[in-house]
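The chains shown are only part of the set, and none of them has been moved.
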Amino acid sequence: MKIISLTFILMVFGGFAMAQNDESMQMKPEMTEIWDPEVSVITPGEKPSDAPSDAIVLFDGTDLGREWTNGDGAEPGWLVEDGCATVKAGTGIIKTKRVFGDVQLHIEWRSPSEVKGESQGRGNSGVFLQETYEVQVLDNYNNRTYRNGQAGSLYKQHAPLVNACKAPGEWQTYDIIYTAPRFNEDGTYFTPPTVTVLHNGVLVQNHVKLRGPTEYIGIPEYSVRKHGKGSIILQDHGNPVSYRNIWIREL
Amino acid sequence: MKIISLTFILMVFGGFAMAQNDESMQMKPEMTEIWDPEVSVITPGEKPSDAPSDAIVLFDGTDLGREWTNGDGAEPGWLVEDGCATVKAGTGIIKTKRVFGDVQLHIEWRSPSEVKGESQGRGNSGVFLQETYEVQVLDNYNNRTYRNGQAGSLYKQHAPLVNACKAPGEWQTYDIIYTAPRFNEDGTYFTPPTVTVLHNGVLVQNHVKLRGPTEYIGIPEYSVRKHGKGSIILQDHGNPVSYRNIWIREL
Amino acid sequence: MKIISLTFILMVFGGFAMAQNDESMQMKPEMTEIWDPEVSVITPGEKPSDAPSDAIVLFDGTDLGREWTNGDGAEPGWLVEDGCATVKAGTGIIKTKRVFGDVQLHIEWRSPSEVKGESQGRGNSGVFLQETYEVQVLDNYNNRTYRNGQAGSLYKQHAPLVNACKAPGEWQTYDIIYTAPRFNEDGTYFTPPTVTVLHNGVLVQNHVKLRGPTEYIGIPEYSVRKHGKGSIILQDHGNPVSYRNIWIREL
């Protein structure tokens, strides 16, 4: 009875109609079950922010040199204490020894509780995907800057949907889902990089497409060129921004 | 000096070349800053799982009837105690009074600690987007079922990337990013629904496209038809699954 | 026998495996036939370049004023003779009285046989979709210009895949498939405009996405704003470019 009336509804209100009405032509539930291969089982973290069993822990608050180097491949110059790594101005970026393509990345950051500077000059750092595409880190709590350069922006390409910043001195989270670009043979994008960002649990980038590298000067499209996997880079922009609990899953 | 060498790198290693080299034709950083309109400021939750200031709290553990009805528009028949709402078998679905299109949805669920049944018969419920598209809720902890019907699946369309289930009796989280379909005039999709799901913080659906409603029987494409905003529905599948801390943000 | 071996092949070489092997769970060919609604029947042109029965003929070589006006809504100032309409420099654009969204557009054009000027100064005109997005018309036969501004380009956004120009004085064809943008409520694109162009039968634009209006100056993204259907516009760029056999189908 129920199936008959559902069919009736579909015929009246839309959808495409099949010719066959005899019962042998009705599909059965089992025809759309797929059993193999079995989905891999992993163990999630206790809290959603904790690293699941299939993540690579990039920084657990102790040894920064295990997974990271500075820009020259030497030991990172940043300060590690109290379970976090803090930019030491002038020592330059840090980058992962491993290289990555498509990833889920969890990272926590904190801008200095002592507020100094304004606009781009306050609590400025950044998370670079594939060494090339920057998710801006900035203290935008009561600090206005250009919309496409604030915390949670894909730098100079996509402003965040909302400003979900916490106050200086508080820990904040980025959960980033990143799909690397695929390239045509001439070095242009076949598919562009896409990025989703949750800032403190709030969606601020919704599967946005990047037009090219996140450039300080110029038009991103014009500098697209083929590249492979790359490091995660954290930026030294001269401000003592801190990081902790960094883990990544290859997709 | 620095700008010159960057230009040199681009010319050698790829990208497109501009004709102009005189300085007046160099872009300036300010040319790619966008200041208006200002991005809206919201207050994130203390933890990422907590509702931010711009969310609608659909269930805070107390009054289920404020935002939900049963399938007939009457008071929900589910059990509310200990800060959660639990399926009371046979009372049917519950659905939100409000209707939604594109959303970010946070929801926490728990399958019964007493394990009963197997495959689809254990801890089965579901979260329906726009009343039509189901994110499966199921106890798949040491319980195999068809891959496209397990916890975190878009039912019979997309298996989860991994099985990130917690043990029965433990609270689990879904963070769902949903884009509603847009329709052609003939009722087919102009763009299909897309769904991203984090299960216990782990990405299990990465911006997947739905082919149509999530059907128990048949081919989803064949039953696509135009619809507007819809309720969030939680399913009564006969098992006492519990829910708590449900909030939603319209995108 | 045959079905069994096909199943075997799928299990060995990939694809997803179903659990059910008994015959009653095998799908039948009729289960994937869709009969209704019947597809509309139209009559194609005798040659592919001829207008099919469901096209609107925008110009058949005779009366330009039936479907077109000049920029002020008055009679077009262009010259109509010998079955074509030719830009009369200084009289300005012509635009269709009707407005369009998604379309298939066929248009034929000819640059002057007497070659004058170079780069953008030779045989320059343009076809604007929705009054906003220009497919460049230019004599690029032995005439170099910037790649993203040559014949078949989406002006300053996408260079053509190849230069398929005919010699000055010869008739050339554009077959354009255009999907209009859909908009978010804030006026940004939900989906961008996409364009496919065949130039003299050769694919020169392959479903490219536009970043915004095709601007002479500046960054297209920055000037995106919501708009509805719009006229097809043909540009007066000061050169006596001719047009004929223009037809359009609404998609």
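Order of writing sets the labels: A, B and C. Residues in every chain begin at 1.
Here, a residue touches a chain if its C-beta (ideal position, glycine included) is under 8 Å from a C-beta of that chain, and two chains touch if they have at least 3 such contacts.
Note that the coordinates shown come from a computational prediction; the quantities given were computed from them, not determined experimentally.
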Copy count for the complete homomeric assembly [3 present here]: 4
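Keep this in mind: only the chains that are shown with their structure count from here on.
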Relative to chain B, largest Cα-centroid distance belongs to chain C
For the pair chain A and chain B, the C-alpha centroid-to-centroid distance in angstrom is 17
Hunt down the residues of chain C that sit against at least two other chains at once, touch-wise. 16, 19, 31, 34, 219
In the complex, the residues of chain A that touch chain B are 10, 13-16, 18, 26-29, 31-45, 47-50, 52, 54, 104, 106, 144, 146-150, 156, 159-166, 173, 175, 177, 179, 187, 194, 196, 198-203, 206-207, 215-219, 221-226, 249, 251
Listed in rising order, the residues of chain A that touch chain C in the complex are 16-20, 24-25, 27-28, 30-31, 33-37, 211, 219, 221
Can you name the residues of chain B that touch chain C in the complex? 16, 19, 31-32, 34, 146-147, 182, 190-191, 219, 222
